[in-house]
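With one protein chain held back, the other chains of the complex are shown just where they sit.
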Amino acid sequence: MIPFLEILLALPFVLALVVALARGLPRGATAWLAGLAPLLGLVLLAWMTPSVLQGWNVRADYAWIPQIGMSFTLRLDGLAWMFAGLVLAIGALVVMYAHYYLSAKDSAPRFFACLLLFMGSMLGVVLAGNLLLLVVFWELTSISSFLLIGFWSHRQDAREGARMALAITGAGGLALLGGVLLIGRIVGSHDLDVVLASGDLIRASGLYPWALALVLAGVFTKSAQFPLHFWLPHAMAAPTPVSAYLHSATMVKAGVFLLARLHPALAGTDLFFYVVTSVGALTLLIGAWYAIFQHDLKGLLAYSTISHLGLITLLFGISTPMAVVAGVFHILNHATFKASLFMAAGIIDHETGTRDMRRLGNLRRYLPWTSALAITASLAMAGIPLLNGFLSKEMFFAEALDIGGHRAMRDVITVAALLYGVFGVAYSLRFVYETFFGEGPRALDVTPHEPPRWMKIPVEVLVVLCVAVGVVPAWTIAPVLHAGAGAILGDTMPEYSLAVWHGINRPLLMSLAGIAGGIALYFGLRRLFDLHAIVRRSLGRSVFRWNMEALYGLAGRFTDRIANGSLQRSLLFLLLAAIAAGAAPFVGGDAAPLQWHGSQPMPLLGWLLWLVLVACAVWTIRLYRQRLLAVIVLGGAGLMVSLAFVFLSAPDLALTQLMVEMVSLVLLLLGLHYLPPRSPPERTPRRRLRDIAVALAAGLGTGTLAYLVMTRPGDTISGELLARSLPEAYGSNVVNVILVDFRGFDTFGEITVFGIAALIVHALLRRARMAPEKIMSGPPITLPVPADLAQIMFPLTLTVSVFLFLRGHNAPGGGFIAGLVLAVPLLVQYVIQGAASVESRFGFDYVRCIGVGLLVAGVSGVASMGFGVPFLTSGHLDLDLPVIGKVPLASAIGFDTGVYLVVFGGAMLILSMMGTIKPSRTRVSHLGIMEPGERSNRTGELR
Amino acid sequence: MSWVFAILLVMLLAIGSFFILVGSFSLVKLSDFFKRLHGPTKASTLGVGCVLIASVGYHALGGTDPQPRELLITAFLFITAPISAHLMAKAALSLHMAERPPMPSGEPPQPVEAVDDAAGRDA
Amino acid sequence: MTPQTLVVYAVIGSMHVVGVAMLLALYRLVRGPSVPDRILALDTLYVCAIAQLMLFGMYLGTAVYFEAALIIAMLGFVGTVVLSKYVLRRDVVE
Amino acid sequence: MNHLPVLPILIPLFAASIALFFEYRRFGMVPQRIVAWMSVAAMLVVACLLVGSAASGDVSVYLLGDWPARLGIVLMVDRLSALMLLVGLLLAAACLLHACAGWDRRAPHFHAFFQFQLMGLNGAFLTGDIFNLFVFFEVLLISSYGLMLSGGRGERMRAGLHYVSFNIAASTLFLIALGLLYGLLGSLNMAEISVRVAQLPPGDVALVQAAAGLLFVVFCAKAALLPMYFWLPDTYTHAPAAVASLFAIMTKVGLYAVLRLGTLSFGAAGPLDGFAWPALLALGAATLVLASLGVLAAQRLRALAAYLVLGSAATLFVAFSLHSAGTVGAGLYYLVHSSFAGAALFLLADLIRRRRGRASDRKDVIAALPDKTVPGLLFLVAAVSLAGLPPLSGFIGKLLLLEAVPSGPHTFWIWTLVLSTSFMMLVGLARAGTRLFWRVEPWPDAGQHTLEAYTPAHEAVHAPSRPLETAAIVLLLAYGLVLVLAAAPLLDYTRATATQLQAPADYVEHMRAATPTLREP
Amino acid sequence: MELAMASAIGILTAAGVYLLLRARSFDVILGLTLLSYATNLLIFSGGRLVPGKPAVLRDGVAPTLANYTDPLPQALVLTAIVIAFAMTAVTVVLAIRSRGDNDSDHVDGPRAERDFLASELRRLEEAREAAKADDAGGNA
Partner (left out) sequence: MVATWRKRWLPSLPLSVTVFCFWLLMNDEISAGQVVMALVLALLIPPFAARLDREFARIGRLRSVPRMLGVLLLDIVQANITVALQVLGPERKIHPGFIWVPLDIDNIHGIAALTSIITLTPGTVSSALSDDRRHLLVHVLNLDDTDQVIRQIKTRYEAPLMEIFP
């Protein structure tokens, strides 16, 4: 079994890819490659025709996302067959036409690739047997038409038209998605067959209005129904082959296709009737009326397209079987005459260099054959007998007069139909008269002549079809129409006869009246007004633009105002969110009341130290603008925190805090050298008050939560940690045991963070040249006495470092503290002796020191994996050495060695990098602002 | 622990804390930085020294720590306190050029610049 | 009262005295007026902290605070040195 | 002993440490790159194996240090962890590819930071301990600082200062929350916490909720939820490309944490179950709207990409906050998609930026764009995917989400929200695309201002074409293609993940049942 | 005791938060430092306040929570201290690089700095105007 359907669908996509990639080919070859898709497709379609005409659906089914009922289902019934044929046939003609139309500057591969992509998407829409799949292809048509409309991307109107089309049809697609999902919820399946069989279920559902509204939103946007019609005229900025394709057989027809497709499932309610018919009728009239006043050939055709689509929509809205037949029929007819008209307009544009009817005229002299073709097609558009447009128009009139049950609506529609006839004739007449007759052409740069032979062939084919269908409908179009309408109507397919002559009846009279009225209208208008002077601005476009501008404006204002790039705002909102989150559980009606517990008594000494701590914190705030002072006072707070740790049983913490305190102080001062010494005053007191309020709220909240937690009885796993520390982890300093054993993994991460911080500092300062806030005059000072004393200190501090490191497992200390104890004295050497002096004596590569440390820590953790136990499992060994005796060895010491190295290397890397920043050659004044002439050098990078 | 040792320890503690207090008190009381600079040396020598000796004795008697390790603290203090004092004095001198005595040889004082923002007295 | 308790009382008393000393240093720390004054006050706070640590160790009868005291004695001056150097030269590491 | 769970953390650690030995100036880039690629490849293998074992529903438990889970730190691999791991690594592979085009040379320690970043990410996804989660958050954050800042200057430094300060503040909050939680519950193990929360005396519930609320604020800040997303556009705009694209997974870490803790520690039918979802739903929705406004307003392509990332995070908040198996499953699919697509757009934005010379990636400046075909196509694909248009992964993600929204009062407005924001993003992307790729010369009626700002083609910098860069983008977009084609199995997986998350008892059981190899339990 | 600790935490937090909201990088760094003090104390007190019972095991004393303080929060705080230090280092360096590159230590960069200077100038101008007006009023 050959997968015909799959091949049929895949052809355009594959060839699109081929065309896009085959860059070096001659243009002709490219066109042939592109044409291969519709031609082969037509062959395949012809192959499948017998089974379709016999009423069998050809199906192909592939699972895609079965969980949500999305499958790759293709399904060829009569309607799909008809549309596919239309898409492919006109596609083939458009490819041919385009080959001659495109100029040498236009990229043929790009054009044909986009066109084929579009063709494939369109085929997908008509072949989809799963509604979700249909939506997929639906949106693909939006995207590919966007590319086609914007093909001449250097033109602003093309870009805008493309964006407009994408916005409107894309939005419609999203609505359609919603509608399809709703239908899926109602029916429980997205399979088209199931959905079409569940019409009653859908119409009975409470969700039906929503589903209908959403689907119709998709339909109306795509088929350019009022009031969302305005994208279509602007899509005329596309190259003419694109217009011919999009506006005759494909893009806009996708909308009415869907209306036809889902007709069995959605139609048949008053809601459907009223909404669809009224939208259709309005569109019909508005499109036709505006078409009369267009000066651009393509503009006129575009509005006429809108009008005809309104007609088709109206017919599907009427929903009687005959109306449906008429709708399908008009789809076919419109496609043929509109495609040919666009192509003719393109030829005129091509040959004269303009499409403006105010400059054209009398072209039958220059392009006789093209004129004849275009005039014929125009007459078909006007619905002149013996041409195809007449037949479907007459069917429409018949149906309009025949609407049962909705009397008012019938009258309205009848009047609309009559007006449609009148307007249609009027704009067709204008098209014909002002282009091919009368005076002109005016101010052309070239003398127009007939285009190349092959360029006219597509037009000829289409015009011949118009005539053939118009004269002998039963022999030409009847089977197609039957297949198409039959797929929609199923058993309710009515009996009808396709003939030119049904005797003199009311529809015929309406037609004649329309023709007469149209002629009268056109010439009447010409006499009353100077048609050429009427410049119609597209209201829809203005509204759209205005809406878009409003949206952009709103977006811009919102975004600028909210995310204004201010750190203070970010932090403020973070704090506010935190305050809200922390307070939320305690406010509100059903919040549990707070349970307060008593506090342990506090000795006087405690309050003394508390006072010192609090005073330091408060004075840091008071003095913060004088930064050096703030740093000093802050140091007092840090010391007090350490002391708090001391009194509250945390010697390790106290040690660490002390060490970090010292190093941080150095760090801040090293940094302060390159920053202004003072903060400028605050701008507004209001801002300050706000900040104070936030700070107080945060402080109060944190303090309260902390109090509530502290005073609650606790229940932790730490008892077990204490109990198992010595027997299983061989350490009596439980905090250290936790650090290197129980939670050694945390420490691992922690030293990684530390190492990375050092590497960042290194990366940021390695080559930076920065202007210090103030350069002191004279050579660096020498401090011989402190240098000498510090030198005595150094070996002793080394000894202490080793001591702290080795003892850490059983007493306060450990790798981290020891590492800092090693680093800080070395830092003192930097301060007292100067960087150059120290670095010339100690050739450390601190970066590698970090690397080695991490490796040592890692390897000592990995070692245990060799014994079949997890990473970081500690081992223990009692070495029995001569003389020395028992030496307890815990494998954790290996890990701690890594910590030691990383901390030492990291701390030294940070401090030495900060200490040895290369001053910029530019000097700064005491205000810290550079002189104008020196700015060029400010980037801080070495050249 | 015998009363003798206890009273000895108490005396050491009393002397120590007295001198620490006096050291800090002089910080508050005296009117000029260089005068105040003399305060902490009292605290770090006799003050802390006495406390440390008391600590040595106390731990030795209590058996909690037989080694006189606190002596190391004193050793370090004796090395570091002069460094601190020396540098603080130098810093202060650089801020108060007027108070700086002329060099004995009669040459003008070394032009030591001070960091102007450091001289700032808070408002 | 045993000699032990007498000593403990003395230790507690000393801790309070040192606490007061810290308060006095705090006064200089927050009042200034000059930067060296504040540096000096911070230095004094560190020295007092050593005494507090040793006293607290005596109070608890433990030596676990020895390391902390040692560290302050050994490295507490770093802050003073760096601050003074900053006042002198701004460039702490030349 | 199955050591797989710990390898994704150890491999990058060792790789980073080794990379530190091969300094560029002495060894050139090659040794570092070899190390980096070996590491990423090894991690990818491990991640695949982990996904394979997690897919069966098994939860691997790794007791670090051989301590029982309540005492030590435990790594837990369930479906969610494995998925996040794999996604992060796939993304990383593409970013590394991009960096190897030569950007790694400009940033000192790039490869070390990169590996550390992966270590942090992997650790955050794997750990079952809440404090360890903090530690890995810090690892990944600080390495992200490194990646962002290394080799940079100027504005990037300022943006970096924002990013760093904000994150430090958030981390501080994290710690506060952890302190409170430990004080209240006495445990740090996420699963153990859920057990303890379930047994909480009624008087303490509000306290725990406050702590959990703070925790969620932190995660939401990292995941950039209103009102805490202001840091994101600026940061992402100024980060180097490879890094910004790696950041696409960073917001996801916050989301991961919300999901994990929201379903496990504070879910599990305990007294806190679902306390945060309503607020997160509302905020997520609001963020989504603001993000789409941002997409419309963005003047730079990178800012636009940042807002798209923001929007995807917001969408995920919406999906997760509905906390049904369906929406969470759909959300996870969307998460995978948005990570890849967002990353691709960042890389692309950089490519475009450099080719446009001094016009950079600014939309409001007209500039020629040399060699625009390939970037144009890539942009099209990325944009279609990000806007949620068919047939790419973004569409499927949104489709799944819409499909999964449970029928109820929320349905209507969530559909409206998702669809209308998709529309806004579509409009914004179309505008950006047409301006950058199509408006390459000023039109005749352009004002003086436009003409002055215009960078003609001959002035545009012909940035050397770096095939690796394009390859990285293509790789990311190809991931998206796989997501489309393999949507069904992936959805099976994510739905199973969601189901697993909704029933955390099994997870807790695994944690408790894990016994040390040598020690007593 | 808990009251003192909680109030200290609260005050440190408030001070830190206030500085965090300042506009200059160095002030923010100071604020973060203060906040980290508060945080460390808070985590620490999650293990409850137990004076004088360090978690260093002694012979003959049963290793239970009755005799020793909870060691776990201490280990957490240690990690937190180290990480906070690492972050401080990064922030300081970043602050000086940011200032060096952008000529401003305003956290929001040179543009914010310009705004600030402009507003300062305006204020000065207004003050001068006001003074002039006062003079005029006085003369009249």
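The letters A, B, C, D and E name the chains in turn, as written, and every chain counts its residues from 1.
FYI, a contact is a pair of C-beta atoms (placed from the backbone, for glycine too) under 8 Å apart; a residue touches a chain by one contact, two chains touch by 3 or more.
On a predicted model such as this, the values are computed, not experimentally measured, just so you know.
**Q** With the full complex in mind, choose from A:S566, A:Q791 or A:T916 the residue touching the hidden chain.
**A** A:Q791
**Q** Which is it among A:V821, A:V838, A:L855 or A:L901 that touches the chain not included here?
**A** A:V838
**Q** Using the touch definition from the top, which of A:A281, A:V800 or A:V902 touches the missing chain?
**A** Result: among the candidates, A:V800 touches the missing chain.
**Q** Over the whole complex, note the residues of chain A touching the chain we left out.
**A** The missing chain touches chain A at positions 782, 784-785, 787-789, 791, 794-796, 798-800, 802-803, 806, 829, 833, 837-838, 841-842, 881, 883-885, 887.
**Q** For the chain that got dropped from the picture, name the residues of chain B it touches.
**A** Against the left-out chain, chain B lists 18-19, 22, 25-26, 29-32, 34-35, 37-39, 41-42, 45-46, 65-69, 71-72, 78-79, 81-82, 85-86, 89-90, 93, 99-101, 103-105, 110.
Everything that follows uses one rule, which is that only the chains that are shown with their structure count from here on.
**Q** What chains, if any, are shared contacts of chain D and chain E?
**A** Touching chain D and chain E alike, sorted by label: A.
**Q** Quick check on the contact graph: shortest path length from chain C to chain E, in steps?
**A** So the least number of steps between the two chains is 1.
**Q** Applying the document's contact definition, name the chain pair with more C-beta pairs in contact, B-C or A-D.
**A** Answer to which pair has more contacts is A-D.
**Q** Going by the average position of its CA atoms, which chain sits the greatest distance from chain B?
**A** Relative to chain B, the chain whose C-alpha centre sits farthest away is A.
**Q** Identify all positions of chain A at which a residue touches two or more other chains, and write them in rising order.
**A** Residue numbers touching two or more other chains: 565-567, 571, 575, 628-629, 647, 651, 670, 672, 702, 706, 709-710, 714, 716-718, 721, 742-743, 746, 749-750, 753, 756-757, 760, 764, 774, 776, 781, 786, 793, 796, 811-812, 914, 939-940.
**Q** Which chain D residues reach two or more other chains?
**A** Expected reply: 131, 135, 138, 142, 145, 149, 153-154, 161-162, 165, 169, 176, 179-180, 182-183.
**Q** Can you list every touching chain pair?
**A** Taking the chains two at a time, the touching pairs are A-B, A-C, A-D, A-E, B-C, C-E, D-E.
**Q** Tell me, which parts of chain A touch chain E in their complex?
**A** For chain A paired with chain E, touching residues are 565-568, 571-572, 575, 599-602, 606-607, 610, 613-614, 617-618, 620-621, 624, 627, 630-631, 634, 637-638, 641, 644-645, 647-653, 656-657, 660, 663-664, 667-668, 670-672, 674-676, 679-680, 683, 691-692, 694-696, 698-700, 702-704, 706-707, 709-711, 714, 716-719, 721-723, 725-726, 732-735, 738-739, 742-743, 746-747, 749-751, 753-754, 756-758, 760-761, 764-765, 768, 770-771, 810-812, 816, 906, 910, 913-914, 917, 920, 929-930, 938-940.
**Q** How about chain E: which of its residues touch chain C in the complex?
**A** Spelled out, the residues of chain E in touch with chain C are 52, 54, 56, 58.
**Q** Spell out the part of chain C that touches chain A in their complex, as residue ranges.
**A** Listed in rising order, the residues of chain C that touch chain A are 12, 15-16, 19-20, 22-23, 26, 29-30, 32, 35, 38-39, 41-42, 45-46, 49, 52-53, 56, 64-65, 67-68, 70-72, 74-76, 78-79, 81-83, 85-94.
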